[in-house]
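Rest of the complex left out; these chains stay put.
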Amino acid sequence: MMSAVPDPVAGTPATLGVPDLTTWLRRYAAEIVAHEQELTDLDAAIGDGDHGANMTRGMTAVVAVLDQTPFETLDALAKKVGMTLVSSVGGASGPLYGTFWLRFAKPLSGLARTDAATLGLALRAGVEGIQQRGKAEGGDKTMLDAFLPALAAYDAAVDAGAEPTAALRDAATAGRAGCAATVTMVARKGRASYLGERSAGHQDPGATSAALLLECAVS
Amino acid sequence: MKKLINRPQDVVAESLRGFALAHSGKVRVDHDLATVYRAERPLLGTVGLVSGGGSGHEPLHAGFVGHGMLSAACCGQVFTSPVPDQVVAATQQVDAGAGVLHLVKNYTGDVMNFEMAAEIVADTADIEVATVVLDDDVAVQDSTWTAGRRGTGATVFAEKLAGAAAEEGRPLAEVAAIARHVNENARSMGMAIAPSTVPTAGKPNFTLGEDEMELGVGIHGEPGRATVPYAPAADIARQLAEPVLADLPFAGGDRALVLLNGMGATPLIELYLMYGEVAAILAGHGIEVVRPLVGNYITSLDMAGCSLTVLRADDELLRLWDAPVETPALRWGR
């Protein structure tokens, strides 16, 4: 999981800026490519076997945007990422991750850097966007089962005075644990729900890509 | 994995290239947005019909674009719903002043992407959009707490019948009502004896032993509700027909349109044989099949198997079914 890229947040512990978010996204794109087969295999087991290809297509498009366009503010960047994902991914994950970034952008309006608290608002807005769009809840065996505990862990860390890096690290840990917890769940949303009880025993692909996303913020 | 393809990522784009050439003059393909339109401009004042979904179900949906059926089909990647951009563009292109009906198969991805498209159209254009979500697959338990039932064979009927209504110049609300009526009166169930392989995945989605089959499969290569012993055709027909008939329920004296659909890799000789078995069961229940359709209409790549869709018919549906249609995959009356 640990990438060789140096911690972008480390040098600027109190805030997260456009370069940091850019690095986060590039690292995520690389990790998605590295995990494409794993995501596809997880999706084949309880879905339709395209989550790896979907996420790779989307994050490749995001990297192409990053390569082409300089962004001045966090919200401009996040909004463009969201629109790019919506326009390139399709399936369930496209609108959900797309909505995540589109909503993530809002609390960061006009900001080139954000502190831990505002970043928390952005994360919350993003996760609530996923909930609104997909109408799933925690325990339904979806990406929310990584996002929701991650969000709670982030907020708790910030409440305890943590800087973004530390709070994101807690979020990543909680997200990974939440993802692991999907193994035993019976799916109630998404394609996996068609399997009923047979969906238990498999890790949710979307929760896996979500856990990866959180880990890429800090690793 | 052996398929008649080049790079797995290019399958949809390259297949559409061949489709466009094979049906030039009849359809027009926007290759940038992987969307198929009728070659002829829509008649002013008629409702536009837009459908779409993941690719891999051919001839659905692109093969149903044409006179008397769809106005446009948005093609997603294999088993991946299209993106809102495609649906927005298609909606704008086919609107002829009477609004546009979105026919959406009930899958989380399809529903959300069409939903976002409809939101964008509502925000940016003065086009009335109605949406009908199809969910006819009895293999999946219906519940407000789940993703709900899948849209399968009823989609073919809805596209034909709503398409015929649109061609008659009927208003959006009526065209949508017909699609909804079709969905409410249709039930489906599918099975597979061999799984499909998504090109980019490179291996089958599930595996089956020599004496196993998968019951209650959808059209995305997903495993079914249960792996059961492989059985003779007569038995398979029963395992498909009984849950279908019980669910609506259908009753003696009902007239029905019936689709005995191949999943992509099952030859016609077997599909006709299966239809014979199904027809015998329906006759036994006193159900009169007034229009049968046997063949590959809504497939799951190279999956071997079949699905049964029964639609309770009335005079109006029959009239709409018999109306002329001219698409790559369904054609009569012209």
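The chains carry the letters A and B, assigned in the order they are written, with residues numbered from 1 in each.
We take it that contacts are C-beta pairs under 8 Å (C-beta built on N, C-alpha and C of every residue); 3 or more make two chains touch, one makes a residue touch a chain.
Because the structure is a prediction, the values reported are computed rather than measured.
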| item | value |
| --- | --- |
| Chain-type multiplicities in the full complex (formula in displayed labels) | A x2, B x2 |
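By our rule, only the chains that are shown with their structure count from here on.
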| item | value |
| --- | --- |
| Mean-CA-position distance for chain B and chain A (Å) | 33 |
| Footprint of chain B on chain A - complex, ascending | 40-41, 44, 46-50, 52-54, 57, 86-96, 98, 133-134, 188-191, 193-196, 198 |
| Residue numbers on chain B that touch chain A, as the complex places them | 9, 54, 76-85, 107-109, 112-113, 115-116, 139-141, 145-147, 150, 198, 200-201, 203, 205-206, 218, 220-223, 225-226 |
